[in-house]
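Once you've had a glance at the structure underneath, I'll fire off some questions.
Apart from one protein chain that is not included, each protein chain of the complex appears where it belongs.
Labels A and B are assigned to the chains in the order they are written; within every chain, residues are numbered from 1.
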Amino acid sequence: MTSRMQTVRRVSLAVVRKDLRIEWSSKVLLNQVAPFSLVIMIMFAFALDNEGILQRVAPGLVWLATLFSMLVIVQRSFAVETADGALDALRVAGTEPLGIFIGKSLALMVQLLALELMLLAIALVLYAVEPTAMGYAETFATMLIATIGLGFVGTLYGGLGAGARGRETLLPLLLLPAVAPVLIGATRATEAAFGSGGAQSSEGWPWIGLLAVFAGVFGAVGALAFGPMIEE
Amino acid sequence: METVVELSGVVAVLSNFPALAGIDLVVHRGEIVLLHGPNGAGKTSVLRVCAGLLPIERGEGSVMGVNLRTHRESVREQVGLLGHSNGLYLELTVTQNVSFWASTVGATAQEVALAMQRMKIDGRLAHVKASQLSAGQRRRCALASLIVRRASLWLLDEPHAGLDTAGQDELDAILQSAVSSGATVVLASHETQRSRLLATRVVKVDGGLISGSES
Partner (left out) sequence: MTTTQGTATPTTQKLGIATAIALIFLVLSGLIFSAEDVVQGSTVRMMYVHVPSIWVAYLAFGFTALCSAVYVSNRSRSLIWDRFAGASAEIGVLFVAISLVTGSLWGRLTWGTFWVWDARLTSTAFLFITYIGYLAVRRLGGTFSQRARRSAIMALLAVLEIPLVHFSVNLWRTLHQKASIADPNAKVQLDGFMLFTLFWGLISFSMLFAWLLIHRQRLMALEDAVQDQGLDRAIQERRTEAGR
């Protein structure tokens, strides 16, 4: 058992380092995904066309932009695996699937967190949001826990039928309903943190609890289901 | 002699196309078996079945005593497959690629350096991104990744393709030394002049079937 845990640890470290290295050298997150999410935030302003409303709904917009960008990151994360048959090679080498799952989830979480911090900054500037010090603490707690859940669920569904034709168009249909609890929970918690619509910051913590449940459930299920899921 | 691969009447399907239409094949330890035949004959599918990647639709098969119908996942740690694709991460450098594969099995930096040296991708090439390599250089990088994984059954699909003469010689030497240290090799090729010299046995594959054998 301990030797399996060691293998899992080794493989997840290798995978997360590899994924982040790929991002570091290709800069897709920085050069493509981040500008994409900036465009979304600006387009929201066009669509809603009212500063008062924007300020009120800013938390929801931050999280919607996060989810849309996440679709792109997840697709990219598995595109690098299938471009030259690397996922095949990992499978044929009998590489511990749990390690692959944890490694890819961690890499996704790091990228999402970076993106969320950027979106928060954009919301502060463009939507005139002004959280208190307590609000900032709550916002960061929300981001951290929501991101853990998103990383697990994104990796799980991203691996579904990796390499099968038509998978790219299927991912949003499967992933968005699954992350609805995160959108609800994270938006409400962030509203409490931002004080949007007169919300109190104490109202946010139960929602963070919901996010923690989500992260726990999908972490456990992903650990079980990821191996069979990437199987041919 | 110890049997490493045993396939009988194996049918394997690629999205409703029977790539293998009833293959019978036995390979013993220490052999270098060459599968040869025209394009689309089913050579690659034989290798993928042996690697536990492609499920067996009909018939029976086992590799190193592992039943491929029921436990094909567990054969994989002992098998190294180099297919048409090299399994490289194109955005990473040669060293990063080989090191990644090494770190998944816990191989040391020394083993990485040795494997890269043997495949002559050390020095200048070591820090070039895989996407900028020539086909032959990518092949060598993939072979180096295979070496650090220490497989005991090597399944190679067109391993000589894209390699220059020196690279081919080097590959032959590597396979010979792998076999002498207890490994078994099955390779698929339609260009046979070179592989024939290396192989201990040649098996002809055509139309998803074994159509002949020569020693």
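What we mean here is this: a residue touches a chain if its C-beta (ideal position, glycine included) is under 8 Å from a C-beta of that chain, and two chains touch if they have at least 3 such contacts.
Worth saying up front: this structure is predicted, and the values here are computed from it rather than measured.
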Among B:21, B:66 or B:161, which residue is in touch with the absent chain? B:21
Under the stated touch rule, tell me which residues of chain A contact the chain that is not displayed. 156, 160-161, 164-167, 170, 173-174, 177-178, 180-181, 184-185, 188, 206-207, 210, 213-214, 217, 221, 225, 228-229, 231-232
Could I get the residues of chain B that touch the absent chain, sorted low to high? 11, 13, 15-18, 21-22, 55, 57, 206-209, 211
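Here is the rule we use: only the chains that are shown with their structure count from here on.
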Round to the nearest whole Å and give the separation of the Cα centres of chain A and chain B. 37
Residues of chain A touching chain B in their complex? 10-11, 13-15, 17-18, 21-22, 25-26, 80, 83-86, 88-95, 99, 231-232
Seen from chain B, its contact residues with chain A in the complex are 51-55, 73-81, 83-92, 96, 100-101, 103-106, 129-130, 145, 149
